[in-house]
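Omission of a single protein chain aside, the complex is shown with its protein chains in their original locations.
Think of it as A, B and C in the order they're written, each chain with its own count starting at 1.
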Amino acid sequence: MIIQLDSHISAPQLSALEEALNKIEYKTNRVTTQYADYIIGVGNKPFDIRSIGILPGVRDIHRVSDAYKLVSKKWRVEDTRISLGDGLEIGTGSFSIMAGPCSIESAAQVEETIAHLKAAGVRIMRGGVYKPRSSPYAFRGLGMEGLKLWHEKAREAGIKIITEVMMVEQIEPMLEYVDIFQVGARNSQNFNLLDALGQVDRPVLLKRGISGTIEELLQAAEYIFSNGNERIMLCERGIRSYEGAYRNTMDINAIAMLKAKTHLPVIADPSHGIGLRQFVDKIALASVMAGADGVIMEVHGQPEKAFSDGQQTLSYQEANRLYSRLRQAFELREQF
Amino acid sequence: MIIQLDSHISAPQLSALEEALNKIEYKTNRVTTQYADYIIGVGNKPFDIRSIGILPGVRDIHRVSDAYKLVSKKWRVEDTRISLGDGLEIGTGSFSIMAGPCSIESAAQVEETIAHLKAAGVRIMRGGVYKPRSSPYAFRGLGMEGLKLWHEKAREAGIKIITEVMMVEQIEPMLEYVDIFQVGARNSQNFNLLDALGQVDRPVLLKRGISGTIEELLQAAEYIFSNGNERIMLCERGIRSYEGAYRNTMDINAIAMLKAKTHLPVIADPSHGIGLRQFVDKIALASVMAGADGVIMEVHGQPEKAFSDGQQTLSYQEANRLYSRLRQAFELREQF
Amino acid sequence: MIIQLDSHISAPQLSALEEALNKIEYKTNRVTTQYADYIIGVGNKPFDIRSIGILPGVRDIHRVSDAYKLVSKKWRVEDTRISLGDGLEIGTGSFSIMAGPCSIESAAQVEETIAHLKAAGVRIMRGGVYKPRSSPYAFRGLGMEGLKLWHEKAREAGIKIITEVMMVEQIEPMLEYVDIFQVGARNSQNFNLLDALGQVDRPVLLKRGISGTIEELLQAAEYIFSNGNERIMLCERGIRSYEGAYRNTMDINAIAMLKAKTHLPVIADPSHGIGLRQFVDKIALASVMAGADGVIMEVHGQPEKAFSDGQQTLSYQEANRLYSRLRQAFELREQF
Partner (left out) sequence: MIIQLDSHISAPQLSALEEALNKIEYKTNRVTTQYADYIIGVGNKPFDIRSIGILPGVRDIHRVSDAYKLVSKKWRVEDTRISLGDGLEIGTGSFSIMAGPCSIESAAQVEETIAHLKAAGVRIMRGGVYKPRSSPYAFRGLGMEGLKLWHEKAREAGIKIITEVMMVEQIEPMLEYVDIFQVGARNSQNFNLLDALGQVDRPVLLKRGISGTIEELLQAAEYIFSNGNERIMLCERGIRSYEGAYRNTMDINAIAMLKAKTHLPVIADPSHGIGLRQFVDKIALASVMAGADGVIMEVHGQPEKAFSDGQQTLSYQEANRLYSRLRQAFELREQF
């Protein structure tokens, strides 16, 4: 059950409300986000919804039978749009492209990428400065130094930054340099990290776990929302299957289903989704038709020399062709 | 190695050729299809391809390192198009729609479906008369009787028939009533059935196994081709994954990859692919963008009353909307 | 619902019974096995079980809510033991070892294997004469000729034969040479084959599909049982998972669960289960602890020269050591 509170609810009214909920055996969770105050009631006893709805201080009340509540479309029917400032918005009705290298490698690389994005009308740049790597002996990213040099050039160019955060301690130092925090697949159930990202004033792109279910992804988003941050995007990036012909198995079904289950924007990651450069375009275009609100993809001036993920990274020329096709496909979809 | 033979190769020339192959330790398989004679050589010793290519009776010779040979695009670069007669062709460059009920239920149902398809310009009707069912106590189809009544009405209307064959003994009685034989997911490695379908003069639509790999699907097609039948379509129909939110997990990646690996047409089955009516349209449209040459989908006048698979079956109205969108998406794709 | 009929039920009594079942909206399936006559009622209306149980000709009646009925332990609490003649029985309370090569290759190989088995006190020999192979160009077995030479030597030695049947037409010619028919993983949902094997007087070992569920395996067994053959063993042989370190992923859980769900014997196939010779012994021993009633395993005089599956086949020496350990582990388990 989700109860939205009046902004001027009094302390005695709040106590009375919580008492009423306890009486019908609902555990209460107080949630305060950027936009509103809520009480989330968790229980399974039948009760008369009007008996609660009528109490002073209650703006509205909804039953939500899903395990996830605040991110469910059963509660909030209208899709969430996330503003990045400068007129840039992500969500139903527009199509967002985020592109850039797997890893931030050098100032020259950042400049070159920004030039490419500007020319192509792409306004959000991806790139890793903290890299989760299977082996401890692999390149793990340039860290804060890389982020700062990137930020300086991106700000000048009016380009927004999305980058992965791997641990709670990194959030604060990164905060002023980041426009969107990305949570990677390996951290999709790092609940402490989700808690902490629920308390910062930045949008979060949350990737599905390597073998995460739809349900788990939505509950992970619920962690962020219930800690106070409503600005969440979900990202399908391929799952682990028995099929060894691809790096991952892009689960196009998840995009279609997530758009029906939640009001949050859904982003496709075709680069990791199939993990093979040759097929990134087809998977990206398929994602548009399945309902994605945007893509996040890997591009590099010389993919074969990239520090990481070269085999799934597009060249600028390939990327330009794909941006154009994505926009055409989106336009067609919007007419449907 | 694939050697195409001259049509007028002499017996002594053939013997000499086989001897030469044995000398370099290649096992030979003689293949005669509707269109040509081949020898498939299987071995892994290095050799000078010219020493074989120069022999009398050899039209051409190719090395093919894949485990599948005749279905590989490494050998035949040009995509296969399959003619069904009456100007109807399946393959790269056109988009084929096959639609109809899961099960053939009655003459009235067949008539109604045909009327729907005619009005929509759909020329191939799907329907099951032999149904593979998990439980022995479930409806298993109307059998030959159902096929005959269907065929009578379809022929009148100029509609082609695709239907599933489950065992070798069914092939001969079904032959004159069927335009395309379908091999279901559960029989995708029923090698005796594949052998037998290689020997009949009908196109075959071969579905990927429930957890079949790309490689296994192509090798299953090789069974049909190497028995003499070049007219094969491959079908992605969803795989089994850990995700329980859908009936199957449509593997959009397979469509993209199959189009790169083989010259055979690739058909998408969005109905089984996700198994939920609400999402069939998005999955079908995604399949077009991934490169599918057509779709096979379930439609029914009253899905909720269908004998089987109602939960993934579109109504006529939903289907009409989807046909139109599929054609628009295909048109856009062809411009890319 | 399962109704066992009196052996002397009269035709009018039977009609009355079927009518009563139709009245409560249960579809009836008549089943006649080697041992008894049954009516399987499929429906989901609540009813008073006594109103049916009281009818003349009814020996007993049970509700079985599983989708599978006759193979369920909810109906038949006592475990099934299958006699192979000569005092040889398979099922709870004894431990059966079936061993032999993947493929029958020659008379000499058969003789050598039999000598090994005799010395080790193993009374059932496995071997393939019809081989399901991914590639059409691979060795597909010696066929009937191989079976006949095998049978001649096995009969002399008092060794029983288990071998795979791949299609309905093979059953009749194979029948007199076979003691147990094996259905392979690729045919575990070849329903026509299951139907036919329900009508022959030989035990059947039914392997789980490559990605078959517990439920599907039990329903496949129900096909055989409901066609008249109660003598069925189930076999866990590894499933397909994302893990590429093994050929298959032996699902030890399935053994434990099958023993709880069904009264049929459960056999483990550690050779295919993990597919790596080095680990066959540990997986076999683990299967004993999980509750298996026996193992089927690949042995060969020179595994590295076997026509097929050499990488998962034990030498005679390795096998002898394992037989002894299996018997000790079984003995310990029986004390628990």
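The definition used in the following text is that a contact is a pair of C-beta atoms (placed from the backbone, for glycine too) under 8 Å apart; a residue touches a chain by one contact, two chains touch by 3 or more.
Please read all numbers here as calculations on a predicted model, not as lab measurements.
When the whole complex is considered, the residue among C:D86, C:E145, C:E243 or C:E334 that touches the unshown chain is C:E243. Only one residue in the set A:D6, A:D79, A:E216 or A:E318 touches the chain that does not appear here, and it is A:E216.
Contact with the undisplayed chain is limited, among A:R240, A:K261 or A:R333, to A:R240. Within the whole complex, the absent chain has one touching residue among C:S10, C:S83, C:S106 or C:N253, and that is C:N253.
Listed residues C:Q278, C:Q302 or C:Q317: the one in touch with the omitted chain is C:Q278.
Against the chain not shown here, subunit B presents residues 211, 240-242, 244.
The omitted chain makes contact with subunit A at the following residues, 27, 29, 40, 42, 67-69, 132-137, 140, 166-169, 186-187, 189-193, 195, 209-211, 215-216, 219, 222-223, 226-227, 240. For subunit C, the residues in touch with the chain missing from this view are 211, 213-215, 239, 241-246, 249-257, 260, 273-274, 278-279, 282-283, 285-291, 325, 328-329, 332-333, 336.
We adopt the following convention: only the chains that are shown with their structure count from here on.
Chain contacts here are complete: no pair of chains fails to touch.
Centroid analysis (C-alpha atoms only) places A farthest from subunit B. Taken over every residue number at the interface, the positions common to subunit A and subunit B amount to over half, indicating a same-residue contact. Superposition on CA atoms relates subunit B and subunit C by a rotation of 180 degrees, given as a multiple of 5.
With centres defined as mean CA coordinates, subunit C is found 33 Å away from subunit B. Subunit B has its Cα centroid 39 Å from the Cα centroid of subunit A. Looking at subunit C, residues 211, 240 sit in touch with two or more other chains.
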